[in-house]
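The structure under discussion appears below in the form of structure tokens.
All protein chains but one are shown in place.
Per-chain residue numbering starts at 1, and chain names A, B and C are given in the order in which the chains are listed.
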Amino acid sequence: MNEKVFRDPIHNYIHVNHKVIYDLINTSEFQRLRRIKQVPTTAFTFHGSEHSRFSHCLGVYEIARQVIGIFEQDYRNIWNADESLLVMVAALLHDVGHGAYSHTFERLFETDHERYTQEIITSPETQINTILRQVAPDFPDKVASVINHTYPNKQVVELISSQIDCDRMDYLLRDSYYTAAHYGQFDLTRILRVIRPIKNGIAFARNGMHAVEDYIVSRFQMYMQVYFHPASRAMELLLQQLLKRAKELYQEQPSFFEQSSPHLLPFFKKEQTLADYLALDDGVMNTYFQSWMHSSDVILSDLASRFINRKVFKSVTFDEKDEDKLEVLRKYVAQVGFDPNYYTGIHVNFDLPYDIYRPEKAEPRTQIEILQKDGSLAELSTLSPIVRAISGETYGDRRFYFPKEMLSEDDLFADIKKSFQAHLNNEHFIGN
Amino acid sequence: MNEKVFRDPIHNYIHVNHKVIYDLINTSEFQRLRRIKQVPTTAFTFHGSEHSRFSHCLGVYEIARQVIGIFEQDYRNIWNADESLLVMVAALLHDVGHGAYSHTFERLFETDHERYTQEIITSPETQINTILRQVAPDFPDKVASVINHTYPNKQVVELISSQIDCDRMDYLLRDSYYTAAHYGQFDLTRILRVIRPIKNGIAFARNGMHAVEDYIVSRFQMYMQVYFHPASRAMELLLQQLLKRAKELYQEQPSFFEQSSPHLLPFFKKEQTLADYLALDDGVMNTYFQSWMHSSDVILSDLASRFINRKVFKSVTFDEKDEDKLEVLRKYVAQVGFDPNYYTGIHVNFDLPYDIYRPEKAEPRTQIEILQKDGSLAELSTLSPIVRAISGETYGDRRFYFPKEMLSEDDLFADIKKSFQAHLNNEHFIGN
Amino acid sequence: MNEKVFRDPIHNYIHVNHKVIYDLINTSEFQRLRRIKQVPTTAFTFHGSEHSRFSHCLGVYEIARQVIGIFEQDYRNIWNADESLLVMVAALLHDVGHGAYSHTFERLFETDHERYTQEIITSPETQINTILRQVAPDFPDKVASVINHTYPNKQVVELISSQIDCDRMDYLLRDSYYTAAHYGQFDLTRILRVIRPIKNGIAFARNGMHAVEDYIVSRFQMYMQVYFHPASRAMELLLQQLLKRAKELYQEQPSFFEQSSPHLLPFFKKEQTLADYLALDDGVMNTYFQSWMHSSDVILSDLASRFINRKVFKSVTFDEKDEDKLEVLRKYVAQVGFDPNYYTGIHVNFDLPYDIYRPEKAEPRTQIEILQKDGSLAELSTLSPIVRAISGETYGDRRFYFPKEMLSEDDLFADIKKSFQAHLNNEHFIGN
Partner (left out) sequence: MNEKVFRDPIHNYIHVNHKVIYDLINTSEFQRLRRIKQVPTTAFTFHGSEHSRFSHCLGVYEIARQVIGIFEQDYRNIWNADESLLVMVAALLHDVGHGAYSHTFERLFETDHERYTQEIITSPETQINTILRQVAPDFPDKVASVINHTYPNKQVVELISSQIDCDRMDYLLRDSYYTAAHYGQFDLTRILRVIRPIKNGIAFARNGMHAVEDYIVSRFQMYMQVYFHPASRAMELLLQQLLKRAKELYQEQPSFFEQSSPHLLPFFKKEQTLADYLALDDGVMNTYFQSWMHSSDVILSDLASRFINRKVFKSVTFDEKDEDKLEVLRKYVAQVGFDPNYYTGIHVNFDLPYDIYRPEKAEPRTQIEILQKDGSLAELSTLSPIVRAISGETYGDRRFYFPKEMLSEDDLFADIKKSFQAHLNNEHFIGN
């Protein structure tokens, strides 16, 4: 095939040389990713980050392609070129099961985008499966097994998911570019120069350790400063409350939802198929929410309107030990006239920026190995003081959300609001 | 008001110091721009350019704010600070009437986004109008008159629309950043240093002429290389044919469209209101197109599917004199089984990169004036050889579009396709 | 004065609005900084970093100018505008006493660039002093006192030197740009938005803490990865040995040095004046070294040639406890024919990335204060987990340097070299 290229702000160009890759990009399941934002709630805070999963998936593929190119050229003795296409395909498709507002949606409807990724790859009814089967009858299963970590060759698995994989490398650079929060930048070129296939996985040459270190720190900063931003989490919580209200209301008013949001019905009834899932995207969901703004249920219509028109909840942090005491805040919210079941909520975000391999854990991490001059391996945090300083610990906060109206002062409820505000200091909840 | 800021990839931060501006941003009419892409068909070619009108409008406002800040500080004798808020508001709202896929939509439904902009500003039913009226009863009309060029102070009008206005400056930088086509970059900082209010408009100091020159060249290159890209225009044409088919079919099958695309009905019936217009956005339109993919009408469902799944038409350029001869190509297309009324089309794109003021023209341009050391003005192209070289001329091409299938060779229609292809050379139509 | 601007890659433009600043830039003492590299030995490793002290000093001034502009506009109640010019002048001149290869030079000749800075400012024989006296007779002394930290207003002093001052902010951004080691980038715009004058110094608003955090991390990474680069330190060590040899040789062969390096004589004799110091710059020093390449002393000529032609020493790290054992390596170096007094050396580099204020220390740090919503201050590391993780600790290493020839194998001394190499593993010295 003649090489095709896609102009890309992160990698300059995405290069496609395999017909399989090109055909996969052109399937309806993959093109659908154009209609799903990469960070949909973050975009309400960082307006620039309106990019889609489509762009991200191309980017992950491109990083994988570059890694493979280096492995094939310089490490033929230890890298099996027969695995190359598999890596590129798995990179391209690793997120193909992502849906509209996935994280919130999954919580409410007990779905799982990773299971959908598996299904899209292995179900004979998809265009993607048809193309993969043309490579080899067992190729779809192979791709699926790479994505769910069961593929035997750890070199392949770790390129797609580990503490420093193609997925994370692309999203840090991309989200950084689009949000304009430059913290996520790191030296990808250098990492590509020092990445090495080793016997049972992936390592990085010692002379590039600083680039790996910088990647860990960048990732940490993106979590603290972008992904955990209080306003974005407010929008997540609002969406959660909106879907919860709709799900409950459906029992009473099914016909309203049949009219206004047909493709959500199977989810309300817990009888959804793959086709139902694929029918949903950001635009479809927002179209439904816009219909709900005209519902006769005041809570549904108000929450929908707040979401569509970006009326963010406000929040304060609180200490874990004080969680029970938050009831006092909920009480004031209710007194002002907001049902606290829908108008307040707790959002907890914690991240473990890096950890060594701990076999006793439920999901042990694959630690990052540094390849030294004499051929021995050393785990990253034994060499890097800065990684050591942040590894093994989680960082984040607990937030209590409530309507912005609780912070205004000029109305009938001024006294109640004052009492409410008396519990807050420097945006933190004072428990006593 | 405490200053609010929005992180922005182009201007680093958007600064908001006026409550009026902040309230306008928070209206439902303005938040709606988040759901409308800035360059929706371009995004099918340059996948990175998924940014919205919302981002662009904030950017235009920010440039205006910076210009005004300089005028207020350094040119008080000639700049009236009472006009400052007006400029910022007009900059923010100049595009507020843009709708989903505006350019194509307007052609089909004889609507006009500029008229909608006027209406959103002046109609008492909008949130925007309510806020503007709080400034002064005649403020909405003033804002509207700036945008439609009838406001008497030309300084104000030219900042919002002229050959080098805040709108163009933002979209060149922004589209350039998001498409990754760096041609659109120019030195905004320098231009801000040399922009000057003059008696009857806006000028640029002589020592910054090269930055203005570079802006003109950048704009020219963005048109040639990004906005006029054949693949994006293919998607525009496809959309046009899809909407045309829907409009015709509505006469026969109204109930299908009542179900599948309720908010388009008023447009089919030519009885739309402002509320109808505001109900449409990219997500709503795409949701409709996705429904149409299940229509019983094969042309409608196929065109919808081609649009949603990005199956671009191919094209060749042709000379104006050969337009009549294109019938031969349409004939072959029909023989292969595609109705040429829907599966072929002509797309003509021409741009006049810069022109002097020509009062005899229907829409004369406001030429760019350079302010010389002795206080006299000189029109840009008299000083700049490169602007002179491209001014007054239009650049662009005429393209004939057809299904990609006409270029394949391996089927029943191989002979017809070969005859078709015999008329093409180096992607150009050979008339004879 | 009409504003003058200097195009600058870091700040886009340097703006000069005060005649005093413009005149200072045009003095011979300040123009001399064009001939002194900012990071002369680093440039041997990162070839891009060939920028001068001149560029850096303009940059420090520009940051100071921007800070002052914000203070004057928004914090008039607490910032005294009479201090503004003082801050800008101190920022511009804080490094004016830097000389050629300062750090190494000072060690050898017991000079001190900070004392020269004071002298250039206060000595009546300089052009700089003449200009400063025109502002006010005591102005030179005021400027000098800001730079040596004795000026009573801590707001002024901390802008010029503290753990986050205009000097450091410029050099991190600038050295990062020129070396292409992007680690040094941080969000200056954000820091400028949240910097605040407080009663007794400078603080940063809570909502910008992440930018301050990122600055600390960036600075840390630049030290670890750029400033402490082993190859640059090799060049420093080589220069040190070269100057040591010259100084010793001068006693024996004064006439050679009178001919080849006249402006160094006063330093050899310890009778240098300010004029002697100002006569030296990188070009003059290199011209001397080039002359020394023709010396009859083989050590002098060889070391000069190695320096001029960038023949870097190699190095290994070693543990503090093993320092005495390095003698074994020196012995092998001597056996191969290199005098270890000149051809080996130890270079120790440690940095304390951040620390709280510790009054018991010899040079206590001014800790970074974060201004909270309720007006209270909190020390940075109490709020930032990542700063806490690295604060109060020093990072760096000890290196033993030796001629690259010790690592080759193909000659007469192969056995000695093998014995030498047997003490090294993974670029570390094995003591036992």
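Please note the rule applied: a residue touches a chain if its C-beta (ideal position, glycine included) is under 8 Å from a C-beta of that chain, and two chains touch if they have at least 3 such contacts.
Quick caveat: nothing in here was measured; it's all calculated off a predicted structure.
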Option from B:252, B:324 or B:374 whose C-beta touches the chain left out: B:374
Contacts of subunit B with the absent chain, listed as residue ranges: 182-183, 185, 187, 206, 210, 213-214, 217, 220-221, 224-225, 372-374, 376, 385-386, 389-390, 393, 395, 425-427
Hidden partner interface residues of subunit C, rising order: 6-9, 12, 26, 28, 31, 34-35, 43, 46-48, 50-52, 54-55, 58, 177-181, 279, 281-284, 286-287, 290, 305, 308-311
Absent-chain interface as seen on subunit A, which is shown: 5, 12-13, 189-190, 193
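One rule holds in what follows: only the chains that are shown with their structure count from here on.
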Homomeric contact subunit A-subunit C: same or different residue positions, threshold half: same
Chain centre separation (subunit B, subunit C; CA means) in Å: 51
Euclidean distance of C-alpha centroids - subunit A vs subunit B, Å: 32
Where subunit A and subunit C are represented by their mean Cα positions, the distance between them in whole Å: 43
Residues of subunit C engaged with two or more neighbouring chains: none
